[in-house]
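Shown below is the structure under consideration.
The other protein chains are all here in position, but one chain of the complex has been omitted.
Letters are used for the chains, namely A, B and C, taken in the order the chains are written, and counting of residues starts over at 1 for each.
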Amino acid sequence: MAWEEKDNCLYCCFTFKNFNEAFGFMTRIALAAEKQDHHPTWHNTYNKVEIWLNTHDKGNIITEADRKLAASIDKIAGI
Amino acid sequence: MAWEEKDNCLYCCFTFKNFNEAFGFMTRIALAAEKQDHHPTWHNTYNKVEIWLNTHDKGNIITEADRKLAASIDKIAGI
Amino acid sequence: MAWEEKDNCLYCCFTFKNFNEAFGFMTRIALAAEKQDHHPTWHNTYNKVEIWLNTHDKGNIITEADRKLAASIDKIAGI
Partner (left out) sequence: MAWEEKDNCLYCCFTFKNFNEAFGFMTRIALAAEKQDHHPTWHNTYNKVEIWLNTHDKGNIITEADRKLAASIDKIAGI
């Protein structure tokens, strides 16, 4: 998946078959985020999940913590 | 909780203690939404969950399906 | 996946790479179960999910509702 740098965030949009698949994906990301103590900003409508990653504590810039979570998300997505 | 009518949506913002509590809330809404076959548009960052409800199939207006899901969400939130 | 008939239940055991994958699977089943208004009996330890399906209301026998949920679970598992 191609994460873009956009407004000081890593941004990616994922599209699934339905809500069931989209929310299963979100739950797996939630588990990874909580483990890494680093959380996404995300938006969902039905089968579409948009994700923005940046690091609030460092002044809302992209850091290593964001790249690590993006890599976990790609792995969950099977990319 | 006071749902507002905003841009042809029912809109509400919920704030929790942490991500764990926010995502537990989202999971319960996901189950209710799937059961009602009517899904929210929602946005989450850490402990904050914003929800917009309208009915795509009816031309993005607020319908009875939105009011029903809003009532379920209030119940889950313990309101 | 081979569901077995065992003690008047459809039974199956699924093994995953880790807890993240196992619980993502469980969340997707939870959504399907709530939609079908028919729920599993299940057991999880880390990467292992055991599922028993039967129909309480019909005297704990296997019914069409169980076969339908089993088919949904297989679909979620990618089988």
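The definition used in the following text is that a residue touches a chain if its C-beta (ideal position, glycine included) is under 8 Å from a C-beta of that chain, and two chains touch if they have at least 3 such contacts.
Note that the coordinates shown come from a computational prediction; the quantities given were computed from them, not determined experimentally.
Of the listed positions C:Leu10, C:Ala33 or C:Ile76, the one in contact with the omitted chain in the full complex is C:Ala33.
Across the interface with the omitted chain, chain A contributes residues 27, 30-32, 34-35, 37.
Counting the whole complex, the residues of chain C in touch with the unshown chain are 19-20, 23, 26-27, 30, 33-34, 39-46.
On the side of chain B, touch with the chain left out of the figure occurs at residues 19-21, 23-25, 27-28, 31-32, 76.
Simple rule for what comes next: only the chains that are shown with their structure count from here on.
Centre-to-centre, using mean CA coordinates, chain A is 28 Å away from chain C.
The distance from the centre of chain A to the centre of chain B, each centre being the mean of the chain's C-alpha atoms, comes to 21 Å.
The set of chain C residues touching two or more other chains comprises 27, 31-32.
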